[in-house]
Each structure stands twice: as structure tokens, then as C-alpha cells.
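Since the structure comes first, as C-alpha cells, the remarks are kept for the end.
All protein chains but one are shown in place.
In order of appearance the chains are A, B, C and D, and numbering begins at 1 in each one.
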């Protein structure tokens, strides 16, 4: 079972699906939707099967496949999964069917081609899986950039109809930021290649495993290359000074787009940090760690504060993500396996919680047509189910114990605490702010008297929408109570990553402790 | 080498002296009786007009002729040295020059057929 | 004086020995030359109707024939025709490239269903714009068949340009390739004034730059007492020569060649000429001339001035940076799509120079590969531009393109793809090409240059993306342009270009191998 | 007679030509300036030919003359076409193409 080329299949299925959907005539909208849903479900099944086939105790990449692609540049089609990438692939595979369902009518609403919309979604899925699966730096870069294009069109073409200018502004901003970062990364990628071709007799290579194990880079070069990668990932994630595209893109995306954007796409940034930056450039990582940590903490507060001030719900959610990414970065650069594990888990959890938040906000907005917080009030009376889901998502977002985020946030903070006591304490204060923005949002929109008579006409969640939110709610609560399966997968990978660079935890039993503490809360 | 040009310069000097001298002498010895009609340009019995300025001053044919001349003059530039060195260039030179002339001839045929040589 | 008399004395005794010429190795050029002459004869003797049919076929057959000849020659590495011409890997590679682009350009020029009657070229260029005859010409079914022989002549010059091993031959080739282009630039059926203006600017600036080139050749002769590239190279570094001549020669030849590739600060003709020329010709120029000029540039700098690499590298750096920045930044301000593509061509020239700055065989390979990728993409892009039309000709203003993505999604999608390729997004040929040159540059210790190049790519991406925004994210205009859907030939070009853009992005290996084979053997000397 | 003097003369002519191209506005004058540049190159070539005692320079001058003539033909055709349209040969009047 585990020898099956899971990853390749998982790449081919959505790619082919995307092509098929794209070729459908514009009339057959329903068929497109069904086909897209079917394809995304197949991918989900595949992802689950792959996860089942994954052996967490084996070191290195599994399901690996390697074929020569561009011999001249030492590029190969090389995929593989370790614990970190597997959970993220799983997240992507999970979110896509959710998004397909959630955006069932989205494209119709903006009077655009429906097949194209779903084709873009599936193309995006291909890119997302590819970027996590790639074990060739070049291939990673290719997916990293290729992923932008469908997202760009999703924002530009399927964003809010009436805000044409802002929409295309957001799309362009998104694309250019990412592209710019990507190009810097390209320089670093080429730099890696050139170094490898100078060091290896067999010529240059992009193979991640080879580079990681055999490439010797002087600290100064490391710093440069690290910056190349780091800026790309920091933009992608986004970390504090590079974040300005996110609120725009988040607000102007269609709901499905926003979910995938914040839920998965941005994870590529943090994933890249832990996958590429740290193992490839350990010295530079260490050198820059204080800076990154500082940025992370700033991000936590900055995101939270701005979120509090937002009146646009989607922007608000986007800003909360900024804060969350601060936590993830914090965990990643604390260099303890506990914090690292927490960060990776946080990536998944954030995908779920913020994804759900976006979905719910999207539902609300699609009903009322306004993203303004002030336009709502007392919705809990009108749409109790929606309000309930909203509350769960919000609580997960502020990492209330019992929800999934709590486990990861806790791990991150504990892990950080062992290394950087002060930072951990400061970051903890960020949680308070998180509580403020989420509860404010909930309070203003859901509780209190119904603000406008028109709001009374708003319908509660439909069956389709319930189907959308149900698995997410289940996962939020389920993972909050029992995160062990994921942690089992993540921890060995993170530990080995940090061990590779000579970072072992102060407390050797930390992974076990983390698992237990997660399990008990 | 340049000595062989000295006689030419001498002849040139003599000719120039003669020409310039004649013009000067003629202006000195000739009568000068002003009459407005004299300094007008020539017209056949009607009031002369200043030369009309504008793009249609010359028929375009003249330009075409000038361009054609340039083309053929260049051909001749190459023909002369070739002809002088003909014996040592032998058959290679013949082949090269025949192809060269054939090329020019193609252009020439085109020009003829397209009416480049017509004066209407 | 004494030197002269010895010459005379020698001349008296010396018998001229005819050089031996390997005609087979020159066959691509000879074939094209013959085809061009045949084309002229056809134009002279065939009736107009037959000309319309014969000329494109003849030109196309010529290009294909010459391409076959190039393929047959693939193993040749030699210097022939008394040192005038070098047949080697880079030569043949570039010749093949040029021929492919030329064949595609023939398709574009031969397209006759774009305008209501003829193709994109005016039937009679001499008619004064605005006059009655000129208005008539816009719709007359007459076509300009002289364009084909002119193109073939131009391509002949291009082939010779990349093959010339002698600066004088290079100069002659430069003129052979340029002169027909000057004329072709002025042949647009619509917007005659713009077209004529483009022709004049192209001509004046082109002649200006070739004068510089020539002056450089003269100094090379003064320095090395020969203009053969190999002998110039031999002379470089020997003592007792006047180095001033050498540096002057390098600078002046550089100016001439930089002009041809459209590198800043000698780029100013590019936007005007690209905009004013008939679009098929623009496509031809953008692809073909660039290859030819780069071929010559590489040959001169690698072979003749290879020994003074450390002297010209900084120059290449400076020019590359300036070119990229100028191209990218000025493109941002453009409202006209053809102009924008022109500035993008400038920027791409800068990227190519980045590859050259590595000054190694990787750079050669990268540049050659890049030229192929860029050529296909840009030709297809111009072809698409020629398809979107209003009643007044091409809708080249960006504002007219609003919502084209909605009304004709396939074409706009292809165009978007091409633009993304120009921007260098992965899975397009633009990316692999950029990768190839940047890799060479980093390998050749030009990392800062690559960083600048990347920043410029990012800036450049902005204006490509802007077009996509206009096409896809705006509502169609009520009186917007129409996308012509009948023209098979143009579609074929677009299709081939887009397909190659995709293929070279996904499986570049075969072409890279080819470029590698060509580049590793290097320039013969 | 120092041959270098001819080089200096040629350089001056070339500079005058180049300046003319850049400064003058009449297309024909610009064009003539370019021809001046080409001819100064001829002078340079012939001078070098004499300095080196080889014939190549003179042969090159032939080629240059031919090319210059071909340029004249093409250039005049283009300039004439514009001249007939606009009734002006000023480069400044030809300004539809910008930015």
C-alpha cells in the first residue's frame, strides 16, 4: 500500500479534473459543480488513504518518487511526504471539497463562468498539493509560483462584483507581492544550485534531501540565501511587515478563495520556513532567529490590534490570521520540537478555524451583501445555527481550551517558553487581544437586538451549508480533544528536522509530554 | 606617388585662374545699367511669379532615376577592379561576377516590369 | 610611403589566388538568397493574382529549405570563405531559430482575412496618406507581395549576421538584415502616418548606429590590421599595439550591437518602431532581429574580445542593469499594448545580457535557449494583438481591451498565458529561459546582477498582469473591439507559439540539450 | 605627413556627423550627417590601410561605399514618402509616436 505513488496520483487527479471541468461548456454549470465536487472528494479519499499508509516512525520522505525532468539543470520530478507536509496536504484535500460546496452558487452570483471557477479551484488544489509534496527545490518553486495564477484569477474574476477596482487591485497586489518574493527565492534557489554544482562531482542538483545532507554552505552565503527564501515565505505567510496584501486579498476573494488562501496557501510560507529555511540554512536561521521572533511577536499584536479596529468582517478575519501566523512563526523559530510541533499543528488548526470563520462570514455576507460589521446585529435570533457555528469558529480562533487551536497554541507557547521566556510571556498576552476581537465581532453581529428589520428575512443555514460546516466543526472539536493522530505524524518529522540542525530540546521528553498535555486538555 | 598629381593641380590652378579671372574681368569691364525687368526671372511674356515652394517641385521620377543610378554605379565600382584583375581571377572571378550581375539583373528586370523605367 | 611602395611592388608580382568557398556550408544563406531573387522575379513577371499565392509559398518553402540545410549541417564546425564565415554550434542553432521564426512570420504576413480585403501590409506604400488613393488602399484587395522577398533578404542577412567571422562581413550582413526591415516597418495598411514615422525613425537611428558599428570596425582594423574576429582576438594582449584603438573599437562596436538588440540607452527606437510597424512585421522583428543581433553580439564579444573579458564585463553589467530597469519601468507607463510589448522586449534584452554577463558557456547556452523561448512567446503575443480589432484597425490601446477575456475567453486566455510567460511564471518557457540565464549569471559570479534582474522581473510582471486585469476583470465595452475569428494562419502562429511556450516550459530538456551541444562546442576561431 | 593626422580629421568628421544627427532636425540633414559619418569611417579605413601597408582597409572602403549607397536609396525612399505626406522633413514634426 505504501509503495503506491500516492502523491503523484493526488497531483494528477485534480489536474485532470481541472482540465475536464475547464473544457465543459459554460452552460453545464451544474455538471461542473458536481464533477468538481467528485474530484475533490476523490482527492480527499486519496489523502486519507495516504495518511493511513504513512508510517510515522520511518525517517525521511515516504511515497517518494523521482523522475528526471530537466537534466540540464539537475531538476527532477521528485515528490515525497514527511509528517509536516502530509498533514498540510490532508488539510488542503479536506478544505477543497468544503470550499466547493461552500461556493456552490458563488460563481453564479457574480455572473461569471462557473466551470472556470471550479477549474481554477481544482488547479489551485493541484498547486497546493504539489507545493507540499515537492522534494525538489525547483519543483517546489514551480508549484509555489504556479499556485498563484489560479488564486489570482479567483480573486480578480470572482470577487465582489460591485467593487471592481478594489478587486483587481487586491488581485494584482496579491500576485505581485507573491511574485516578488518568489523571484527573490528564485535567486536563492539558483544560488543553491550553483553551489551544489560547484561542490558535487555529479553536477548541480535541486534534490532537497541531497542538498540538505551534503551541501556545505558558508555562514555568509547562508545568510544571503536564507534571506532569499525567508522573504518569499514571509510574504507568503504573511509575517508582519510583508502582510499588507493579505487583508485586501482576503476581503476581495470569493469565500472559497479566501478559505483556501488563508487556510492553505499561506501555510506554504510557514511550511517553507520549517521545511527549507531551517534545515538548509541552520546557521543563518539561528542568526536571524531573534529577528524573526521579534517580527512574529509584533505580528501577533499588530494583527490583533488591527483586527479589533476593523469593521469589514473579512478584513477582520484576515487580520486575525496575521496574528496567528505570528504564533506559527514563533513556534517555528523557537527551535524546540515542542514549539515546532505546535507550529505545524497550528497550521492545520488555523486552516480549520479560520477557514470555518471565513465560510461563515461568507454565508452571512452572501445573505446580506454587506461585509460591514455595523450592518448586522442580533443575528443569533434570526439565524441561530449560523450564529452557533460562528461562535465555535470564533472560539477556536481565539484558542479556547477544548478547541483545536488551543492545543497548538499551547504547544507553541510552552515550546517557546523553554527557550525564550520573555517572548512567550509577551505572546501570551496576545491571546487576550484575540479574545477581544473575536468576542467583539460576535457580540456586535450576533447578539443583541436585531438591528434591521430586513435582517429578519435572512435565512438560516441550508442543508448544503450545514454539510459544509459540519465536518469542520467536528474536526475543530475533535482535534481539540484528541490531537494525537496528527501529533503522531507531525512530531517525528519536526524532531528530525531540528535534530538535523543540531537542535535538541532542553527536555528530551518534550514530544511525549506535549502529546499528553494535548490529549488531556 | 602623390607627385603624379602635381601636374593635375597645376592644370587645375591654371583653369581656375582663367575662370575666376574671366568672371572678375567681365564684371569690371561690362556695363551696369539697372532695370527691374532685367533682374526678374524669365517668363514667356507674363508677369513672373516667385518659384512655388512645395513638395511637388520635382517629379518623383528624378529621385527614382537617381536611386537607380546609384545602384548601377555601384555595380560598376565592382566591375572595374574585377575587369582589371580579370586574368588572374580567372574562372572564379567570372563565376562570381556573373552571379553578381545576374543579381543586379533580377532587380533590373523587376524595376522594368514594375514601370520604374517609364517616363510618363 | 615606403609601405605603400612595397605593396605596389608585391602587387606586381603577386597573383591573386581565388579563395576556395565551401558552398555546401553556406547553403542556408545561398538558398534564401536564391529564393529572394526568385521572389523578385515572381513579383516582376507573375500576374498579381498569382503573386499573392506564389510569394508566401515561395518564402515559406525557402525558410523550410534553409532550415533543412541547417539541420543537415548540424555537425559542421569550420571557418570558411577565406575566414569570412564561421559555421559552428551557436551559428547553426541561431540560424535554425531565425528560420523557424521567419517561417512563422510568413504565416502572419500571409494572413489575408484580418482586414476586410488584404493583409496587414499596404499595397502601395508610396501613396500619400490621407489622399484619395490612400483611403482606397485601406480596403482594396491589392496586397503587397514585395514584402516576402524583402523578408527573405532580411533573413538572409540575419543568417549571415550570426555566422560572420569577419567584422566587415558582419557589417554588410547588418545592413542586409536592416535595410529590408526599414522598408517593411513602413508598410502598415492602417495608420499609415505612424507606420511611415516608424520607418523613418528606424532608418535614421539604425543608420546612425551602424555608422558607430562601422567606426568600431575601422578601429579594430587599425588595432589588429585585420577585421577577422580570430585575428583581432590574437592581437588582443600582444604588446606594441595601440590599446586606445582596441577600446574605441570595443565601445563603438558595442554601441552598434546594443542598438540592434534594443539595449538601453540605445533602445529609444524600439517602442516607436514596434508600435508603428505592421504587427506581423513587428513580430518578425521582435523575434528574428533579436536572435540575430544577439548572435552577433555574443560572437564578437566572446571571440574577438574574449581576451578582454574583464574589461567588458562591467560594461555589460551596466548596460544590462540599465536596460532591465528602463524596460521594466517605462513599460509601466504605457497605454498601448504594442508599445508595452516593445518595452518588454527591451527588458528581455536586459535579461539576455544578464546571461551574457556570466561570460561562460552556460551563459551562451542560456542566452540561446532564452532567445528561442522569448521568440515564440513574443511572436504569438503580437499575433494575438493583430486579432483584436476595431473598425479602424488593431485595437492596440489598452483601454479597448476591456473585457476581452469575457467576450473571447480562449484567445484572451492564450494571451494571458503568453503574458505570464513573458513575466516568467513557472511552467512557461519564460521561466525556464530566465532560469537558464540567471543560473549562468550566478555561476559566473554575477549574483548582484541577477538580483537586479529579479527585481525588474517583478516590476515587469506588474504591467503584464495589468493587461490581464483589463482583459479579465473588467466588463466588456459596449463598442469594444471584435476578435477576428476566421484567420487560420494567424491562429496557427498563435497556436504554435503558445504550444511552444508551454512545451518549453514543461519539457525544456530536448531544446536545452540542443543548446548545450551547440554551446559547449563554442565559437570556432 | 603623419597619418595620424588623417585619423584625427576622420574623428572630427565623425564627431561632426554624430553631432549633426543629434542636433539637426531636418531628416535630410540628419541623413547627410550619417553619410558624413560613414565617409569619415572610410577615411579612417584608408588611413589605417596606409599605416599597416595592407589593402584590406581600402577594400573595406569599397564595401562601405556600397552599403552607404544602398542606405541612401532606402533612406531617401522613406524620407520622401514622409515628406510627401507632411510637406516637411523636420524630425520634430514627426511626433505621433511617443510614450
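Throughout what follows, contacts are C-beta pairs under 8 Å (C-beta built on N, C-alpha and C of every residue); 3 or more make two chains touch, one makes a residue touch a chain.
Just so we're on the same page, contacts and distances are computed from a predicted model.
The chain that is not shown carries the UniProt protein name "NADH-quinone oxidoreductase subunit H", picked from "Energy-coupling factor transporter transmembrane protein EcfT", "NADH-quinone oxidoreductase subunit H", "Cytochrome C oxidase subunit IV" or "NitT/TauT family transport system ATP-binding protein". Annotation for chain B: contacts to the undisplayed chain at residues 1, 3-8, 10-12, 14-16, 18-20, 22-23, 25-27, 29-33, 38-42, 44, 48, 50-51, 57-58, 61-62, 65-66, 68-69, 72-73, 76-77, 79-81, 83-87, 90-91, 94-95, 97-98, 101-102, 104-105, 108-109, 112-115, 117-120.
Just so we're on the same page, only the chains that are shown with their structure count from here on.
The geometric centre of chain B is 20 Å away from that of chain D, both derived from CA atoms.
Chain C and chain D have Cα centroids lying 24 Å from one another.
In chain D, the residues that touch at least two other chains are 70, 77, 84.
Taken in their complex, chain D has these residues touching chain B: 62, 65-66, 69-70, 72-73, 76-77, 80, 83-84, 87.
Listing the residues of chain A that touch chain C in their complex gives 69-73, 113, 116, 141-146, 148-149, 152-153, 156-157, 164, 167-168, 171-172, 175-176, 179-180, 183-184, 186-187, 190-191, 193-194, 197.
Contact residues of chain B toward chain C in the complex are 1, 60, 85, 88-90, 92-93, 102-103, 106-107, 109-110, 112-114.
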